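Each remark here refers to the structure printed beneath this line.
Every protein chain but one is kept in place in this view of the complex.
Let's turn to subunit A:
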Amino acid sequence: MAHRHEVIVVGAGGAGLATALYAAREGADVAVVTKLYPTRSHTGAAQGGIGAALGNVEEDHWEWHMFDTVKGGDYLTDQDAAEVFAKEVIEAVIELEHMGLPFDRLPNGKIAQRRFGGHTKDWGKAPVHRAAHAADRTGHMILQTLYQQCVKHNITFYNEFHVTDVIIEDGVAKGLVALELATGELHLFQAKAIVIASGGFGRIYKVTSNAYTLTGDLQAILYRKGLPLEDMEFYQFHPTGLYPLGILLTEGARGEGGILRNALGERFMERYAPTIKDLAPRDLVSRAMYLEVREGRGCGPKKDHVLLDLTHLPPEVIEKKLPDITEFSRIYLGVDPLKEPVPVMPTAHYAMGGIPTTLWGQVIKDEKNTVVPGLYAAGEAACVSLHGANRLGTNSLGDLVVFGRRAGIHAARFAKDADYHELTEEHLGPSRERIERIKNSTGKEKVAVLRAELQQSMMDNASVFRTGELLQKQVEILKELMDRYKRISIDDKGDAYNTELVEALELGYLLEVSEALVHSALNRTESRGAHAREDYPERDDENWLKHTLAYKVEDGKVAFRYKPVVLGRFEPKPRTY
């Protein structure tokens, strides 16, 4: 079946819905193609808040927010992106409120704000109340509110459609191919502008806060086509994953006063970040937790985790402001945070890297910022680069509204003056071939087995701490896994709701993004933000104050180019907290 819309958005999380909404407001005919029902998207799992210098609780300025973002990103953040962001996120939060988002309120009726990691006043002097929140389900409320607005604006949704191809010819984006889960049919989508907002790929790791469905599909599809992925070596581990599942426990818990403790009961963050302690940025806290465990101060019989202590907080603060994470701890561990500290360990959480874009979401294909006409990206799938080498808590929710809006507006305006491109049934060919190959294969390899090996090896060799030796080992493992992937077979040969086929396709994407990540990490011989090389422990601004662009040459072979970091207001300085 064939469809035609001026602007087609891939993904219905916060970024996709914001993009669709603002494109529709510009008057474009908009459709959203999503592999889930929109309200299932993982924006809904974001908890703590959306940071904006509203100044509702105490003095705050967008310049402070910009500075924190740049410093938090270990100076790899593009400062033009950070400036646009810190200014526009204020307006974005107000607009969300006008759309009906039920933020928590202060006694004077204004939006309530809480502290969060790395967000400070007066250029790093002390934590600041900047995160606007709705209990510990802020992401849920953003997702619901944006979806409600899309319902109001009658936006077309193709739910449970898996994109299998992005058609790019003569350097121009022309359309999409997608597999309809219900029927197994391939659909052709013609568009003047396509916006990729399909989220991240935490499922490359064994322990992750990410949904099962976050498998980097669109990053991998573009990467296979020869488009670059930017800064893939920078992958964030959130410090407080519920041990051992990796379910997210918001940083807001520490924002409300929670403390991390080791087996000796010590507040160990005092040693690593004397000024802001437990509210240091995530890369620092995750490394500190790994070091505590490595040095024998881990908790539990295996001494392999630390504790998040909330027991000193007033019970009403926990019940009212952190109800969901309290429930997670009770249900999945049987631990009541009111009475005893909660076992936690870092969990794979967020890709700073992704599809490189301009400040308006236009996808670029080289270090000269050459745009691919008609192709856009926003949210975690994109790399604008706001987050640099390490994202600050809350900035992902701000990112998806600010840059989703920009991508939506630009895509709609671009579509007004653009024509549709001719597409034919032949464009379905490569997708059909790939699907038939998997369905007809009699190979002996199993998706679940390969995926488990991938996730364990990525955890062992390419997570919080890295060395050249381990990364090289992982390069070889990935080559082998990619080879074995060619011999996978599946049980389900049917058409309707073939979720086994979907998982097989997704494993292929996971392998591609892992390849880009590991090769980029091996290539970058310095430590910066979330990329910690034990064999190169220092930040090296002389050689590495630049963005990586990774291009796939063939399986196991990646070429690199580099894009300068946009500097400006803030000169790179040593990063202490």
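The definition used in the following text is that a residue touches a chain if its C-beta (ideal position, glycine included) is under 8 Å from a C-beta of that chain, and two chains touch if they have at least 3 such contacts; residues count from 1.
Note that contacts and distances are computed from a predicted model.
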| item | value |
| --- | --- |
| Name per UniProt, for the chain absent here [options: "3-oxoadipate--succinyl-CoA transferase subunit B", "Succinate dehydrogenase iron-sulfur subunit", "ABC transporter ATP-binding protein" or "Winged helix-turn-helix domain-containing protein"] | "Succinate dehydrogenase iron-sulfur subunit" |
| Selected from A:Y272, A:Y497, A:Y551 or A:F570 as touching the chain missing from the view | A:Y497 |
| Residue among A:T19, A:T77, A:T120 or A:Q149 that touches the chain left out of view | A:Q149 |
| Where the unshown chain meets subunit A, residue by residue | 36-37, 39-42, 44-45, 93-94, 97-100, 102-111, 134, 137, 140-141, 144, 148-149, 151-152, 182, 211-213, 245, 247, 324, 328, 331-334, 446-448, 490-492, 494-500 |
